[in-house]
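Every protein chain but one is kept in place in this view of the complex.
Chains: A, B and C, in written order; residue numbering restarts at 1 for each.
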Amino acid sequence: MCRFIVYTGHPVLLHDILVKPTNSLVCQSMHARETDQTLNGDGFGLGWYEHSIDNSPGLFRSTQPAWNNLNLVSLTGKIKSTSFFAHVRAASQGGVANDNCHPFMFKNILFMHNGTIYGFQKIKRQIRRILDDDIYDWVKGQTDSEHFFALFIQTLRENNLTTKNMDSFYNNLVLTINRLRALLKEHNAEALAYLNIAITDGERTLVCRYVTDPKAEASTLHYAVGDKFVYEHAAGHMYPVKDKPGAVLVSSEKLTDYNFEWHMVTQNYCILIEEDLTTTLKEMDNCIN
Amino acid sequence: MCRFIVYTGHPVLLHDILVKPTNSLVCQSMHARETDQTLNGDGFGLGWYEHSIDNSPGLFRSTQPAWNNLNLVSLTGKIKSTSFFAHVRAASQGGVANDNCHPFMFKNILFMHNGTIYGFQKIKRQIRRILDDDIYDWVKGQTDSEHFFALFIQTLRENNLTTKNMDSFYNNLVLTINRLRALLKEHNAEALAYLNIAITDGERTLVCRYVTDPKAEASTLHYAVGDKFVYEHAAGHMYPVKDKPGAVLVSSEKLTDYNFEWHMVTQNYCILIEEDLTTTLKEMDNCIN
Amino acid sequence: MCRFIVYTGHPVLLHDILVKPTNSLVCQSMHARETDQTLNGDGFGLGWYEHSIDNSPGLFRSTQPAWNNLNLVSLTGKIKSTSFFAHVRAASQGGVANDNCHPFMFKNILFMHNGTIYGFQKIKRQIRRILDDDIYDWVKGQTDSEHFFALFIQTLRENNLTTKNMDSFYNNLVLTINRLRALLKEHNAEALAYLNIAITDGERTLVCRYVTDPKAEASTLHYAVGDKFVYEHAAGHMYPVKDKPGAVLVSSEKLTDYNFEWHMVTQNYCILIEEDLTTTLKEMDNCIN
Partner (left out) sequence: MCRFIVYTGHPVLLHDILVKPTNSLVCQSMHARETDQTLNGDGFGLGWYEHSIDNSPGLFRSTQPAWNNLNLVSLTGKIKSTSFFAHVRAASQGGVANDNCHPFMFKNILFMHNGTIYGFQKIKRQIRRILDDDIYDWVKGQTDSEHFFALFIQTLRENNLTTKNMDSFYNNLVLTINRLRALLKEHNAEALAYLNIAITDGERTLVCRYVTDPKAEASTLHYAVGDKFVYEHAAGHMYPVKDKPGAVLVSSEKLTDYNFEWHMVTQNYCILIEEDLTTTLKEMDNCIN
């Protein structure tokens, strides 16, 4: 079902979040704790912003498992970032290929997904038909995830919405989910879709824990807000907020054994992280019609 | 521009054709002789039939260059086949990915291409729109080549044609090329397309040397018909035909320095190889309207 | 701890043993059943004999996990063999690299190992020092396994032993294990070594389930002897022997749920498979001094 991590806040060494913690993403690639599908060995991806250079993220993706990739270990030990996404994959829709690894990047926007859109094969053509030529050509892989992201970008454009304003950004996510649901219904496709999704433009970030059927249980999603995330004394810690938050982590699994640091995102809620790290949890009721 | 080799005939060790000759396909991956684009290092592919097992070919493709792939060297030393395709790639349309490596396989049919369809980006969506759902979903990559092959399969189905009859098989190739040309014209796309193409169902094989503009020069294509192809005394040889042919090779480049063994396929001709190895050269005049 | 499969007998489609069974080696790469270390995702290897061509085996190894390697699936569907080895790896000693994947090949001999030689780092140099130049240069990787195999070859040569005679072949395995134990002792290295080992020259095969400390429990090892192994009605079966055996399987794990078909090799026993498939279990008492 894949696992992912979102970080935004003070510059942090990627290694301290992705490799070192007790239940780091690298650990989750071998032995995820909070899902039956413990193995996420069908590739990984890392996207990070370096705003001192430009607004588009760096991207490092590979079909080699995260746990035995020496380049990943070395890179994360030399890169600090204020905003990054990382993902380990268990392939469901779409084969094992670099182009099917998350995160996906469209210009300055990163996207990743944990879950499955069960009726996807029935609406894949319909999604592609909607897309403008440039977005159509941008799609390189076969996953439901990348197609959902393409639909997100298309919807953004059609509605003159933007990621630069949180309301607009969030509304576009809701519109895209509704559009997906309408397509599934129209084509008599299975309506069940697990949509733990993360999107960022490097400044504002959305992460939702969503499932189309309220009776189904969404995949786990946790967040931790604090002053800073520090790896010390052989363990990672999120320090408590002082005046205002300095670091926000959103992760499929708790990275540390300090449960008090972590909060489960309520099912069908979205976490909205502003540029100043103000973090809001919002019930996604407009999607549930 | 890619390079390819087609073999059909007596069972032959793949190594003797793909690795050992002076100008083997492995050599052509580093230093092709008969093209300006000497480097074909963006992956390779091998498809071969083992009719004692079933009718669908085996497929071995990788983005690693052919010249340093130890698996390729070992495999070809243990496999004999009566019909195989092999290809080394210089990427033009579509990135470097396993799904973009030739040959492509649809059920029991193999396809490979050396050339470029220059207006492809303008008609990619139109080609996909024509495809039946199963053929649409079968397409995994981004190349002009795979899309042309999808159109070939679609055309075969729409016209109730078959590869099991050489006239029907050949007619379908002509219909597909004409359909491509019509699409390019309709969408005001650049009409120039280099189409050195090989297709086989493991029994009958077509290889054409075709370019849409008669003023352009098609990529090289040679053939050799003989009793058998043998590697001995440190060189490959096609032995002369005795009663009837026992081996046919069609190759982007001459594999040996024995020029007398090789014949250039005339531009805009197609070579038709029957199951009994009867080989006919046919002018593709119906395509040039 | 790695998992492996040995087959010798009637020609069999590799796919029917490595891919199709309920608990095939491909399944074991993701979710091994009979070990705590369920994940064997650090590469795989396949070595098979094609005696109609020559005596040296074909070799296909990759660091990509077995479960998502399309080439592996396709190849095994087209190759039949009377003798093959296959292995999925969980790296312990030596990094994740093609040169560290099993089986290892020296001329016509294949070798694979499931286990760990705990004191290996202390005696690695000493092993290498013993080797003749050609064997020294043949070693390419960093594993305890490959070094043990090099010592086996060196010992064979020094004692004028051969794999062509089963007594000689078996004695050499015992000599090599004793030599290893002596080296470990001499250099005050940890003496514990898990040595589930398979060696073949394509005609005669040895597979042992051995651990240096009789109080430790060796890794599992099963065998099945029968008329032929057939995949039918969605399950693999070893048919009972009629007159004389036609197929022998030795495997880290039972491939099927039909327990009656499988026998556990007793700890510190070696299974000796002659060219005519006569199979003997021999207690390795000479090693336990």
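Just so it is clear, contacts are C-beta pairs under 8 Å (C-beta built on N, C-alpha and C of every residue); 3 or more make two chains touch, one makes a residue touch a chain.
Note that the structure is a prediction, hence the values are computed from the model and not measured.
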Touching residue (missing chain; options B:68, B:165 or B:188): B:68
Options C:20, C:102 or C:124, residue touching the unrepresented chain: C:124
Residue of A:13, A:191 or A:235 in touch with the missing chain, whole complex considered: A:13
Subunit C residues touching the omitted chain (full complex): 95, 97-99, 121, 124-125, 128, 133, 136-137, 140, 142
Subunit B residues that touch the omitted chain in the full complex: 30-31, 39, 41-42, 63-65, 67-68, 70, 91, 95-96
Subunit A residues touching the omitted chain (full complex): 13, 48, 50, 53-54, 57-62, 70-71, 74-75, 77-80, 98
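The working rule: only the chains that are shown with their structure count from here on.
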For subunit A paired with subunit B, centre-to-centre distance based on mean C-alpha positions, whole Å: 42
Subunit A and subunit C, separation of their C-alpha mean positions in angstrom: 42
Set of subunit A residues in contact with two or more other chains: 95
